[in-house]
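Heads up, the thing below is written out as structure tokens.
Here the complex is missing a single protein chain, while all its other protein chains stay put.
Order of writing sets the labels: A, B and C. Residues in every chain begin at 1.
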């Protein structure tokens, strides 16, 4: 399509039904109460000139261009700040307002460079548009007066320039930074004519608190804040609406191109997850897609010590098929398997598991969700009956108390964090349960009511204590429990035991009992309490227990089944939800249906014309064990760098080395490819057509911005391997794959590309009962009927700090980098995070003689690495923290084989370590 | 690190997480979990451990294995 | 022991009352009371002595006069050259109707006994005996209009706040008296602070607020100090706090100090500033009565407005409404300054003419030269030539004449004034003090200065005068608040009434 310009109604919509009748230039329009005259006019099809107004920001009333006349009222009110009143009659074009608007424009242009023709915003400049709209013909003040034309540009940000000489002081950037992003990195400095936009305390953008989300660039009506790519490449000419491939928020973007070249990614206002907002990764860090490191030709080698040899697709695919079959012939049908990736589309993931089940003839398929959110799938399925979060993101705007457990949304899920922070600024209370003092605990204009700074590994003890308070202090929602749940009495008897009281667990968790009690009362007493959690919940030996513990707590307090409540996983990767939905787990067929279920198996057997094993397949860690044992010898790894991201890397590399055939499909020769025999070039998300499903079950369309650089779609490659192995798989378009998914998956019954293109996105379940999807689940009853209370005993991890390893290491993510960094490290985002850093408390540093910036040795019982230390009082004593974005650090060299008891999700968050100065 | 221990560790861990139940229930829960989520390769290696004398295995696991096998 | 009064008002201090008081205090036979000022500033320092015949005044007393004066004070000597007579009988005072300023200069501003002895707390006690709605009705019935300049009926504003659902509400006193030529608020803060406290407490009771703020400009350090001391005393007396005058009503008051921004006299800017933010103007709606300080329902009134409330409650709405004319009820506290022989405070019912104020009270210019212009209503008010001096001092009449009464300040200029320079200054002041939010004010004021410079430089004067008029129209109709909206008033009046001053200065 040509360049997509979403309409801008000037001021945000107001909730409520359209009940106020007004007339704009004689055109009748009916709008909600509180709607601005400007928005009413836009809805009536009348554009009122404006510069400081945009419907993403609250009305501000500063440019005075939108003045109108209203019958029966004095003067010329600004239409952006004037709400409609019943029967109001507005005139938007009168000689009086025309003269005022020209007068305003005359003032603007008297202090603006006259370089429209050479300006980077030429053609995309609201100031230019408005000069035209108001019919500006002269600037009688001349251009010799006081002005800002000599103001110095700030080009410090790697992605955008700040050109203050072009600034019209509309404050849209400042307001966007505050209202939308919630960082407040920008301000107006000085006052009057000296007013100017300032980042931080008169700092450069890079030195300021700016997180480079791009909201200011998006908001700027002129070329003052402009993407460097636009400066270099020029204005884009067409747009493709697609979905970001970074985190689980699933932001919609307009990929804007000039010819075939991607100029910029612009957040899409209609995007259900992001509503026009973005973060530094999705907005700017797309350069990896064209990075020279990308491998575009298939490659093959006999042994991993050999040089790679570029081959044709036919040869590569033939090699994979032949050698896989050889392994099966020699070692049995179960000796091969595949790992699919949560970064790939639903369609790609679906064909991978189909290939494994139908062509490989076993269930040896697992997904990287194994190592992040498998306990979510297990725990929520057990309690609620569905392996997914309960709410849509919008729901957070109705929450009164928000509990964030083991998640760091401002870094990991920044666009959702902005929505959450907006609600917190409106007055919702916050409880943070995390060993680290994450930004949400206290950052400008946000402060948690309670920060339960627990010891890593004691989540279950904490959640049980919270539930204990709810149960023993009479805070249970008895009606909800009686009507909607089962197993309460048994659970309540268990949880009311004295050993679960805050006082009893204080010694275990390190959380003061009174804090715990206060937090429990706050959550249980809230009209709407919502729980959001991340990998700090799941990546533990009791990850599944904790998920069920949170579900118990939410049910006990009646916090399910409506807006503003729920139990909500913040998914790590873009398609964690989707890859789980698509049957990537070795025990489940698409739609979370167990392989032992004969009826379900029959459906697929019929469709695929192959028998499907009732025996669950190997999970990722089991695959490694089996490989080392010699019974598992061939692995297809789809878009995942297990040799960097999985725990206990020594064991992983031992397993990879032991295998006969490792096939890696990826953009880059990643760490895993070092052990591969066949390398199949992958496609970036910009080259893909398909769907991603985000953390709120929202199925978003991914649309190709360019053709696959390798010449083949990833789903195509998988199909060709299966076909070469003797199981024909072929589709002409990924929409056919989705049609197949919909035909066999009850929660996807109504989903099709056609529907998605029509509605923009759909949240599953989508079926005849919910033809446009289901934003909030379990409204009238739980998926499993009654919500089930599950007794959640706290079983401490075996990983204990010892004299030799006295500290606990926990890991996480930072804003600018993503996962193993394969993408973000190949963008300018390295400007913010060049290396992984070990954070430790000043006391722990002091006793070890470590000063800030020292290179330290980090050792656990399984391995060691070195990295630089940062001393930080965000850490509690006894706990150290690092990210795992850089392969050189290899943080997972030290993480252990411990895992969740129910799902084998690795215990990344608890590793006993020692830290010392590196010699 | 021995891989034999892998199954032992996982099975014992499952049992540990059912310890709050009466033994009969715990055995049923462990058996059910292993049956539902474990691959036959893992199960066979667990059986082998039991057959080799069950050293280091939680008694609940041993009973659960008996139950699955029958 | 003889009691002498030496004002502590900062205007009196500015011409040496501290030194005079210190010199007098050296006489052990004298009890020196630091009263507020009577508002006759040409007599300051005005030393008053308590005599059986009443308070006798001497002024202006220089410190060097004290030695000669001191022995005569006990007898109320009438022969001293600085003797002015019985203060209350001075025609300047006797002709006034001091309602709000009844205690001004009479009492020690920080004496709670003085306050009660002179009618203090009667209004508050009366208010606490009535329901909230009755108090609001009383204020509405009095016809009291905001004395800060806009003249909005106080009772209507209060009713809006009262009608908001219960919860956190505020009463804010706008004591950011930045208009040149005005000092009545300062005098209340320095000379009768309990009156303001009482007025705010009544307002708080009436609307259901528990917390109040007095926002005082930093240019008034004495006012800040006095007000803070008065609040502490009021708390100690139980006039403020958990149980106001022993009732179940709780109210507390805080002083906040501005930081050098004229715009913070605009009510929404003041609220922003009170919230600790940049003092930029908020667009209305929402009005502060519904979404004010920290987004809560808020009464914002100026000092004189709130200070007038106790007397309305004490004497009744009718009594107050009987004064004044038409829709301007009660009294206004006019402030006479600039180039005037007798500058000071004239409180009188609305309706006196400008001429009476300037000529009879003011006695003409300080320099003795003819009066050429007065500026009424502060820096955003019109310049009026002598030909307009018969205008009655009343809101509507001024508005009809393209002028405004504003906060009641009247500044006198003699015939040496250059009105083009004053017009330019109006734009310069706007440029200096604009918050910078809206375009007409932010950019327009700067361009206004430049255009006037071009006019007087003789550059295409007709075109530039037309441009100036267009700019004035734009600022008037297009600005976000009264700062940009009213800056054209002095400019246009100067052009209209003193066109010759805008002729080219080129030789």
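Operating definition for what follows: contacts are C-beta pairs under 8 Å (C-beta built on N, C-alpha and C of every residue); 3 or more make two chains touch, one makes a residue touch a chain.
Heads up, the rule we're going with is that contacts and distances are computed from a predicted model.
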Tell me the UniProt name of the left-out chain, picking from "Amino acid ABC transporter membrane protein 2, PAAT family", "Formate dehydrogenase subunit gamma", "NitT/TauT family transport system permease protein" or "NADH-ubiquinone oxidoreductase subunit 4L".
-> "Formate dehydrogenase subunit gamma"
Going by the touch rule at the top, give the shown chains the omitted chain contacts.
-> A, C
Residue among A:442, A:606 or A:834 touching the omitted chain = A:442
Given A:11, A:79 or A:198, the one touching the chain that is not displayed | A:198
Selected residue (touches chain absent from view) among C:129, C:277 or C:460 | C:277
Per the definition of touch given earlier, which of C:335, C:348, C:439 or C:493 contacts the omitted chain?
-> C:335
Which residue from C:417, C:431 or C:486 sits in contact with the chain not drawn here?
-> C:417
Hidden partner sits against chain C at residues 10-11, 13-15, 41-42, 44, 177-183, 185-186, 218-222, 254, 256-262, 273-280, 294, 335-340, 343-344, 366-367, 375, 379, 409, 411-414, 417, 422, 425, 429, 432-433, 435
Which positions on chain A touch the chain that was left off?
-> 183-191, 198-203, 208-209, 442-447
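Everything below uses one rule, namely that only the chains that are shown with their structure count from here on.
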List the centre-to-centre spacing of chain A and chain C in whole Å, with centres computed as mean CA coordinates.
-> 57
Distance between the centres, which are taken as Cα means, of chain B and chain A, whole angstrom = 37
Please list all residues of chain C that touch 2 or more other chains.
-> none
Touching at least 2 other chains, the residues of chain B are none
Which of the residues in chain C end up touching chain A in this complex?
-> 261, 263, 278, 280, 283-285, 431-440, 442-447, 450-451, 463, 467, 470-471, 473-474, 477-480
Residues of chain A defined as touching chain B within the complex = 334, 363-364, 494, 541-542, 545, 586-587, 594, 596, 615-619, 621-622, 625-626, 628-629, 631-632, 651, 791, 793, 795, 798, 862, 897, 899, 901-904
Using the touch definition up top, name the residues of chain B that touch chain A in the complex.
-> 1, 3, 6, 9-10, 13-14, 16-17, 19-21, 33, 36-42
